[in-house]
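The block that comes next holds chain A.
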Amino acid sequence: MLGYAQPHMPQGTGMNRQSLLPSFLPSRRAWHMIARCVTALVGGYAAAAGIASLGARLLPIARVEATLWGMILSFLILASFGLWAFHERSLLKVALVIWGSALLSAGLTIAIGSRP
Partner candidate 1 sequence: MSLETGLISYAALVSLALAVKKHRPAPPLPAMPSPRTARLIGWLLLAAALIVAIWRVGPSQGLVAWIWQMCVAGALFVLLQSWRSRLALTLAVPSLLLAPLLMMIGA
Partner candidate 2 sequence: MSKAASDEKGLRQSMAWIHTWLGLLAGWILFAMFLTGTASYFRPEITRWMQPELHLAPVAPRQAAETAVAHMQATSPDDLQWYIYLPDDRTPETRIFAMPKPDAEAKAPRKRRAEINLDPATGEPLNARETRGGEHFYRFHFQLQLPHPWGRWLAGLCAIFMLTAIISGVITHKRIFVDFFTLRWNKGQRSWLDAHNVSAVLALPFHAMITYTGLITLFVMYMPWPIAANYPKPAAFYTDAYGTEPDGKALGKAVPLQPIGPLVDAASREWQGGRPRTIVIRNPNDAAATVTILRSGAERLNARGESITYSGATGAKLTQSAPPGPALTTAGVMLGLHLGNFAGPVLRWTYFLLGLTGTAMVGTGLLLWTAKRRKPGARPFFGFRLVERLNIATIACLPAGMAAFLLSNRLIPAGLEGRAELEVKAMFWTWFGMAALALLRPVRRAWVEALALSAAAFAALPLVNMATTDRGLFASIAGGDWLFLSFDGAMIAIAALLGFGAWRAGQVKTAPASKRRTPRPTAMPAVAPAREAADVA
């Protein structure tokens, strides 16, 4: 039974290693899972918002249309990031790609500035 007895990410998250932490603290594996969830949800949202905004800013069409396309498609971007965050085994790669695209797209959008 997936996700119950045998979750998908055994290698990347080190579930087989004996934890040295006291038992009342979340295990190393749990911390990894929390990081992954936060990355998927918060990071995914930030990345979707950043990419949608950058796309809306750069699309060479009327700005109301570009804005709306960005808003309409953003949820698809968010869902894709969310799924990929749990499919990819390496947490490091997940965090780098998602937070990286969030920072990059948001930074670029801010650097370019709003349409005149």
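Throughout what follows, contacts are C-beta pairs under 8 Å (C-beta built on N, C-alpha and C of every residue); 3 or more make two chains touch, one makes a residue touch a chain; residues count from 1.
Regarding candidate selection, all candidates are chains of the complex that A comes from, given by their letters.
Predicted, not measured: the structure shown is a model, and the values here were computed from it.
Engineer: Can you tell which one of 1 or 2 makes contact with chain A in this complex?
Structural biologist: Selected candidate, touching chain A: 2.
Engineer: In their shared complex, at which residues does chain A touch candidate 2?
Structural biologist: Those residues of chain A that touch candidate 2 are 1-4, 7-8, 48-50, 52-57, 61-72, 74-76, 78-79, 82-83, 86-87, 109, 114-115.
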